[in-house]
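A single protein chain has been omitted from the complex, and every remaining protein chain is retained in its original position.
Letters A and B mark the chains as written, and numbering starts fresh at 1 in each.
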Amino acid sequence: MALKTEELVLNMGPQHPSTHGVLRLELELEGEVVTNVKPHLGYLHRCFEKHCEAMTYPQVIPYTDRMDYLASMYNNFGYVVGVEKLLGIQVPERVEYIRVIMGELQRIASHLVALGTYGLDIGAFTPFLYCFIDREKILNLFEITCGARLLYNYMWVGGLSHDIHPDFVRLTKEFIPYFRPHIKELNDLLTYNKIFIERTVNIGVLPIDTAINYGASGPVLRGSGMKWDLRKNDPYSIYDRFDFDIPTGKNGDCWDRYYVRVLEMEQSLRIIEQAIDQIPDGDVQSAIPKRIKPPKGTVYSRVENPKGELGYFIISDGSTSPFRVKVRAPSFVNLSVIGEMCKGHLVADVVAILGSIDIVLGEVDR
Amino acid sequence: MFEWLSEITGNQILAAFISAIVPVAFIVPFVIFAVWLERKVSAHMQDRLGPMRVGWHGWLQTIADFFKLIQKEDIVATATDKRFFNLAPYLVFVGSYAVYAALPFSSKYIGSNTDLGLFYIIAVSGLVVAGILMAGWSSQNKYSLYGALRSAAQIVSYEIPTALVILAMVMFTGTLNLAKLSDMQTSSFWNWYIFGGPDWGLSKFLVIPFMLVAFLLFYISSLAEVNRTPFDMPEAESELVAGYHTEYSGMKFAMFFLSEYGNMFAVSAVVSVLFFGGYQSPFGYIGNLIGASWMVPFEQVFWFASKGIFFVFVQMWLRWTLPRVRVDQLMTICWKYLIPYAFVNLIIIGLISLI
Partner (left out) sequence: MKNPQEIFEILSAQFPDANIQIDASLPVEPIISVNPLKINVISKFLAENNEMLFDSLMNLSGVDDANGTKTKDEDGNDVINGGTLSVYYHLHATKLNHKITLKVSAPRENPEVESVENIWKTANWHEREAFDMLGIKFLNHPDLRRILMPYDWEAGYPLRKDYKNPEFYQGMKVTY
């Protein structure tokens, strides 16, 4: 006589300590093995795209900050690159260099949050705090530049909101040798820890073809083995002047995605080192137009957010406010792969897989 | 101590009652100290300070938390099974408190000087499983159920390596009585069982590496018995919200915590009795040195408590360093690694003890 078993539906509900925000995952379980995952979104939907249609072009920038709130500089970057393409203006060299430096510092800060909270999901409580100590130094640098620690509104169409502080170059040059040994410390503590490796290797394997078909980008795609980085493959701003590598993984499992992020932090340090010595003089606000009224047209501009490919599709109808702004958020697209990755794993692995995709709900829901 | 008390008071029941209360008088201050220690240890490991305001460096923090928990509303959801829901925390506490009856705090005080000490400890610490299962099931919450089932599987599986190591110790020492075990490891630290025991000879030196292995196996299994990281799947905050004590609030929640820390000390105390000399001091007693031999039992309590607290500190150290092990990996560690090693260890120690 066979024992009758039923599938259990478990709700990792909107309020959960490790879904990185308000995300509802409906898991169908047989015992502890997951057979299906259905994500339910929309808990943080704030109608960003509808707001854009009522604002003028400069007024949209603080709203873009709030989508991926852990990497605000890059949200600004993508938007202003798009609008500048529409307008056809060229920003001064100084502005380009500062934008690259700010973007790379923001990448390190965002990856530190991702790595720290990933350790927390796996159960290692201490690396989280070590990562945040280093992140505080970066936030200090941002604070002396534009006054804000998290949502900056720093990059404006045609330039920047403030010039950098006189001490900024010196403090950044002190930060770089301070931070390098800390990456090694993080590796000793978490990356090569046997228990961590057991929890993440061969979990959530994503083959390359599936990844491209689902539109994955960023560390998720690079972890599967594809050498694809928009800073090199589709360059924007002045990234083609710097010398850096693109780390990739081999297996496409959680450990690879995690390790790609660790290596990317090192590469960002290289870019900052090269850029900080080359900042030319100039006026950061000279190219900001008085009134932004782009001609009619459309543009799709994409940048390499710490989480993946962030795209802005802007349609202009010739007036001072955009006709349509569509944001292609990397976390939104990366999250759709979770159904494929979780089949056949245990409940504890769902948490590990979700942490390795590194989503921010502000971006997923906009 | 029971005989001395019944002489003084002339009433056996009163004497029994007083000697049974002594462990509570030990557990409650210990838990207050241990919670403070955990918060300070975790804070300093994470490069921050921990509680600093309530008393000197925050040592009154636990008492403040206790007062807060007492006056909290006792929320009982309507869908729960009320009898078992209310009974479960107390059952878990009883399971961990009953172990204290067999622990030798000093040469003059042991709750119950039975010849079955170790056997009784293993048996009664299994009562905790029943309490946890009751808590998980009666909460009517899928997360609690998961936590409780995981915990039951974990505790029951890890009893086996524990029992195998204890069997090896019994073969080597010849007794299950904890008071006698402590008594045999007298005079100095090289007589402790981790260094081979008080009988000098070839077997003492041959057995030292295997005693070390036995100690490690026992310590790891005891970590799993008390649900501490890296084996804290049942209360894994990041997956199950809070595991089997999700639905508890106020005093009952405090009961779970009391029993967890009580259990931690009990298990550390058993480790120190088996391998590290129990209440014996490593190098002789000050009381004997200055001729005041009444001081010796108090010194022994001091040594017993500090050895126990040291092992509790190591447990906390491990908790804040290592990540969590997944459920099936936890079972793999137990059945595929710890049990075979414990068996081989048992056979070798048995052979050596024939020498």
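Operating definition for what follows: contacts are C-beta pairs under 8 Å (C-beta built on N, C-alpha and C of every residue); 3 or more make two chains touch, one makes a residue touch a chain.
What you see is a predicted model, and the numbers here were worked out from it, not measured in a lab.
Asker: The complex has one chain that is not drawn here; which of the drawn chains does it touch?
Answerer: A
Asker: Can you work out which residue in A:132, A:214 or A:255 touches the chain that's missing from view?
Answerer: Selected residue, touching the omitted chain: A:214.
Asker: From the list A:45, A:170, A:250 or A:343, which touches the chain that is not on show?
Answerer: Here the residue in touch with the unshown chain is A:45.
Asker: Identify the residue among A:12, A:86, A:101 or A:276 that touches the chain left out of the display.
Answerer: Result: among the candidates, A:86 touches the missing chain.
Asker: Given the full complex, what residues of chain A touch the hidden partner chain?
Answerer: Chain A touches the chain not shown through residues 41-42, 45, 47, 49-50, 85-86, 88, 210, 212-215, 226, 228, 233, 295-300, 302, 309, 311, 313, 315, 324, 326, 328, 332-333, 336, 365-366.
The rule is short, and it goes like this: only the chains that are shown with their structure count from here on.
Asker: What residues on chain B touch chain A, complex-wise?
Answerer: Interface residues on chain B, with respect to chain A: 42, 45-48, 142-143, 146, 229-230, 232-233, 236-239, 241, 319-329.
Asker: If we count contacts the way the header does, which residues on chain A are in touch with chain B in the complex?
Answerer: Result: residues 8, 10, 16-18, 32, 119-126, 129-130, 133, 189-190, 193, 195-196, 198-199, 346-349, 351 of chain A touch chain B.
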